[in-house]
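Left out: one protein chain. Kept in place: all the others.
We call the chains A, B and C, going by the order they appear; numbering starts again at 1 in every chain.
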Amino acid sequence: MIIIIKAGQEHIIDELQQRFGGTHDVFTHHNRVALEGITEDELNPDERAAAEQIIDNPPKAVQGSRLFHPEDTIVETAHSKIGGDHFTMMAGPCSVESAEHVMKMAAVAKEGGATVLRGGAFKPRTSPYSFQGLGEDGLKYLRAAADAYDLDVLTEVMDQDHVGMIAQYTDIFQIGARNMQNFSLLKAVGKTNIPVMLKRGMSATIDDILNAAEYIAAGGNHNIIITERGIRTFDNKYTRNTLDVGAVPVLQKLTHYPVIVDPSHAAGHTEFVIPEALAGVAVGASGLVVEIHDDPAHAFSDGAQALKPGEYLEMIQKAYAIRDALKTLVQEKSEVEL
Amino acid sequence: MIIIIKAGQEHIIDELQQRFGGTHDVFTHHNRVALEGITEDELNPDERAAAEQIIDNPPKAVQGSRLFHPEDTIVETAHSKIGGDHFTMMAGPCSVESAEHVMKMAAVAKEGGATVLRGGAFKPRTSPYSFQGLGEDGLKYLRAAADAYDLDVLTEVMDQDHVGMIAQYTDIFQIGARNMQNFSLLKAVGKTNIPVMLKRGMSATIDDILNAAEYIAAGGNHNIIITERGIRTFDNKYTRNTLDVGAVPVLQKLTHYPVIVDPSHAAGHTEFVIPEALAGVAVGASGLVVEIHDDPAHAFSDGAQALKPGEYLEMIQKAYAIRDALKTLVQEKSEVEL
Amino acid sequence: MIIIIKAGQEHIIDELQQRFGGTHDVFTHHNRVALEGITEDELNPDERAAAEQIIDNPPKAVQGSRLFHPEDTIVETAHSKIGGDHFTMMAGPCSVESAEHVMKMAAVAKEGGATVLRGGAFKPRTSPYSFQGLGEDGLKYLRAAADAYDLDVLTEVMDQDHVGMIAQYTDIFQIGARNMQNFSLLKAVGKTNIPVMLKRGMSATIDDILNAAEYIAAGGNHNIIITERGIRTFDNKYTRNTLDVGAVPVLQKLTHYPVIVDPSHAAGHTEFVIPEALAGVAVGASGLVVEIHDDPAHAFSDGAQALKPGEYLEMIQKAYAIRDALKTLVQEKSEVEL
Partner (left out) sequence: MIIIIKAGQEHIIDELQQRFGGTHDVFTHHNRVALEGITEDELNPDERAAAEQIIDNPPKAVQGSRLFHPEDTIVETAHSKIGGDHFTMMAGPCSVESAEHVMKMAAVAKEGGATVLRGGAFKPRTSPYSFQGLGEDGLKYLRAAADAYDLDVLTEVMDQDHVGMIAQYTDIFQIGARNMQNFSLLKAVGKTNIPVMLKRGMSATIDDILNAAEYIAAGGNHNIIITERGIRTFDNKYTRNTLDVGAVPVLQKLTHYPVIVDPSHAAGHTEFVIPEALAGVAVGASGLVVEIHDDPAHAFSDGAQALKPGEYLEMIQKAYAIRDALKTLVQEKSEVEL
């Protein structure tokens, strides 16, 4: 149950917390109180009188819901504002390959307007015998490259015991698709105050990802970014996954967290990454995260889906053209209405 | 096998047709000859010498493939050019409901720049007890409305025995998702010269739809438009289907037929139709087909996904803004390169 | 709404039919009346008084539902009883290849205890250039082979205009997965009184197939057999489709029509056909339909999934062993309870 408290009755918020907080999950956001597992008839007359509105049966993932938190969450890092009207580019190599290489890629990312440098130092590879990443050395290279170009670092954490160590290097944790329901890991990053980019699992429903995000929020960390990266469907002959563009406005309706699109893992093949990126922009995502590489044929991982620097810059140009065109329309409309 | 014949050796085309046409499927397009079921070692020395290139193992759906027919097919109707650089809007009610109503919807469609009026007179309803459409009367109303506004008619044919009758009213046949592999129906429209819009089946792979299109082409009708309208996946709680935007560039790479997007059936709910439509535009579709209704709550069918006139016009404005932004970029780039 | 009429009040059945039959779909089965689109408050006091029970909101596919028709439908043909406690084997080649070959296959089918000979004369091939079947000649060979061994004929009808012609040769129509929602075809076989085996579409939900069956029932033909033949999922590397065994008890709960299993199209590879067939038997299907071939490598179609005669006989032996074991248990239990 969510109770929206009337102006002037805010003292009831404390009262509710005291009455129910010991035995139930109680969350507050401005004048809204979410009481997990409490029903209306358990409220006393004063509490009921203080309610402007009572929302029964909100979603389980209540802290992430618009019903509890109507306004957009803007995740702020040193170099980026993610969410709301902002549009954020995140780019970098799939794997950190060397200090030099990631530095070079950081330059490219920056040139295209990215404010976040992505790169994997711990890689969730399907096979245990595939390259597993450079580990902490990779993080050092990544951090140095990001610092050289005033970029934020985004890197995957796969192991709950690495959270503290990776926290020393990164500005944003990435939780990968395969770990979307690794609840111990979600709890571990939930205890930090570092932003978390949570990627949708391959067969995660919309509700699944919102509940996964709630595990992070339940720990007190509300700096969450949700990423649509393609789902597994019956056809993966030509694309690696199926980009579920419709999930973007659906998520934006249901949750206040920023939603971004990863066209690289969705498309899986360079030639389809740009059109899927543009679809992501047009559908209203708050940003893109893409993989870039200057020599995809020799990339340590996922070369087939990496954009070359020139392709990346072409994508950026088109992405911004779409953003600007839609923004101009909105502005013109506002002016007409004034 | 596809043989690309050298300039000056075109007489070999006839020879190949005579040698193999009696026993095999032989197709020609300019200087390309597709020989179904023939291998290179069955060619004689003259034929081999005349070959600029031999393409082994082309796709089964060879007439639809870019390997056989590299240039874009532009489907031309009285009021529309569909494919290539053209962008075509198709709009109208899900069902034709009355002469007056479809006339009103035609006015709205036209106002938004549509050149094609869609409307169903024979409806493929899941249940036999649901409204099945107005039949031939509906076609008359639809035709009259289209004529009043100089629009083309697009309407579904579900029954091979209706092909001749519907041909009297329509400019484009629609084959619906459920009939995508109704081969008798595909053959029947393949014998006409009326353009056919073929909608992707709910679980049709890319290869499936190309093979379905080939059934039409095999009959001699090459005026084919392919429509991505969302596929069936594990999550349909918030959207009716999953719009597979990635299928658009994949199809455009593989086939020369125009590819358009139907965001209405994909989204299933009005609030998500516009973003999905814009994703379709940004991903590069040659057009959109959308359902509109002035009173969705009382629509005879699929009201939940119909755009109201104002929403439709908003969508159009945004769609064209994206088209124009991308076009401008391409032009600027061309000028720079000159 | 379904009304169960009290004993002694059967005259109300006629009354309801007269009152509502002109404007609504009204169906009766023994003392049950289904009124499509009528609500309880439209009944008059006499009608209400005559009701032993009123079932609101039955499924749309009401004639197929257990709520309307609780007892099992037994489809009877010259040589088979399909449904209820009966277990029916159906076997034969994918395609009828020649008079001699189908005769040979009929002998094998019979030896294994089959009472139905399957064989395709009109084939729904993905590509228009693949072998499309022997047509009416194939039907003649199939009929002759079935007659020689006292078997029923089961063959696919793909084209509504073939219904009358095929009716001369077959005992059971097959509607294939691709045509499961070819409503014109469903209506056409619904007007005959020949049993129809309806195969589940590749991405048809349980409700979809029940509604498809209702199109046949709506025409007056209630001799319907439903076949689970595998659905399309994200993994088809090792099996062609995913046999949805759970659909069998689900369908048996919801509908009175017999439900059988086709392990050949589900497995797609001979080595997995037998285990999937046995799963079908154990889960409670009323029969199996399998493809057999004495020389799969040279089969005209689907050789990869054909059982050789020896494999077929092995499958039968195991299938009957499972049936008998489960039957014995049930009998022992009944005796104990007496």
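Here is the rule we go by: a residue touches a chain if its C-beta (ideal position, glycine included) is under 8 Å from a C-beta of that chain, and two chains touch if they have at least 3 such contacts.
Note that the coordinates shown come from a computational prediction; the quantities given were computed from them, not determined experimentally.
**Student:** Among C:20, C:68 or C:272, single out the residue that touches the unshown chain.
**Tutor:** In the full complex, the listed residue that touches the missing chain is C:272.
**Student:** Please identify which residue in C:13, C:50, C:90 or C:283 touches the non-displayed chain.
**Tutor:** If we include the chain that is not displayed, C:283 is the one touching it.
**Student:** For the chain left off this view, which of C:99, C:250 or C:304 is in contact with it?
**Tutor:** C:250
**Student:** Over the whole complex, note the residues of chain A touching the chain we left out.
**Tutor:** Output for chain A: 25, 36-37, 60-61, 124-130, 158-161, 178-179, 181-185, 187, 201-203, 207-208, 211, 214-215, 218, 232.
**Student:** Could I get the residues of chain C that touch the absent chain, sorted low to high?
**Tutor:** These residues touch the chain not displayed: 203, 205-207, 230-231, 233-235, 237-239, 242-250, 253-254, 266-267, 271-272, 275-276, 278-284, 317-318, 321-322, 324-326, 328-329.
**Student:** If you put the missing chain back, which residues of chain B would it touch?
**Tutor:** Contact residues on chain B toward the absent chain are 203, 232-234, 236.
Convention: only the chains that are shown with their structure count from here on.
**Student:** So the centre of each chain is just the mean of its C-alpha atoms; given that, what is the distance between chain A and chain C in Å?
**Tutor:** Whole-Å distance between the two chain centres: 48.
**Student:** With centres defined as the mean C-alpha position, give me the chain A-chain B separation in Å.
**Tutor:** So the centroids are 36 Å from each other.
**Student:** Which chain B residues sit where two or more other chains touch them?
**Tutor:** 203, 207
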